[in-house]
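With one protein chain withheld, the remaining protein chains of the complex are depicted in position.
Moving on, here comes subunit A:
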Amino acid sequence: MRNQSSVKQEFLRKWITGLRRYSCEKKNMSFFERKKAIKLSADLAMASTRDKTTRWSQALIANNTDNVFIASSSSSSPKKSSSSRSRNMTTLMRRSRPTRVKSAKKEMSSARCIAKRLMEKRTRKLKNLLPGGESMDEGCLVAETLDYIQSLRDQIEVMRCLVTASQLIINPS
């Protein structure tokens, strides 16, 4: 596990580099353009601290590279990852066997069915939340989720610091 504070420092450095480049290229940005630039450069900066060691970070960078720092393209749509349904997902669906009711009571087996379907549904939701999650197999999903959550928390902490610092500079009272 990397030193958390070094990750945050790297994130801050990269984020500010990104912000600087973006603000040089586009002078008079609208509020939403600026917000988008801030958020995008933050997301990319955080993903790059992973140094391609996680799938979510690679997917995030791949999905957003066209958007970055190109003054002319103001709202190019982000490239979606090419894999539509992962092979594992279809296999999962096909492999969901009909309930093998040998000696189990009917109520029990339908409860198990419901539980299984609920798990599948929630796993799908989690995959949709992770960048590149749709093409992840369940084996690495947990590890990727934990790493993604940790990085989001670091990112938020640093962003909050910058917001607070800027507020203090602007309104010293």
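Note that in this section a contact is a pair of C-beta atoms (placed from the backbone, for glycine too) under 8 Å apart; a residue touches a chain by one contact, two chains touch by 3 or more; residues count from 1.
One rule holds for everything that comes next: contacts and distances are computed from a predicted model.
Missing chain, UniProt protein name, picked from "Proteasome subunit alpha type-4", "Dynein axonemal intermediate chain 3", "ATP synthase subunit gamma, mitochondrial" or "Transcription initiation factor TFIID subunit 8": "Proteasome subunit alpha type-4".
Of the candidate positions A:T49, A:N64 or A:Q155, contact with the hidden chain is made by A:Q155. Listed by residue number, the positions of subunit A touching the unshown chain are 16, 19-20, 23, 31-32, 34-36, 38-39, 42-43, 88, 91-92, 95, 112, 115-116, 118-119, 122-123, 125-126, 129-130, 137-139, 141-142, 145-146, 148-150, 152-153, 155-156, 159-160, 162-163, 165-167, 169-170.
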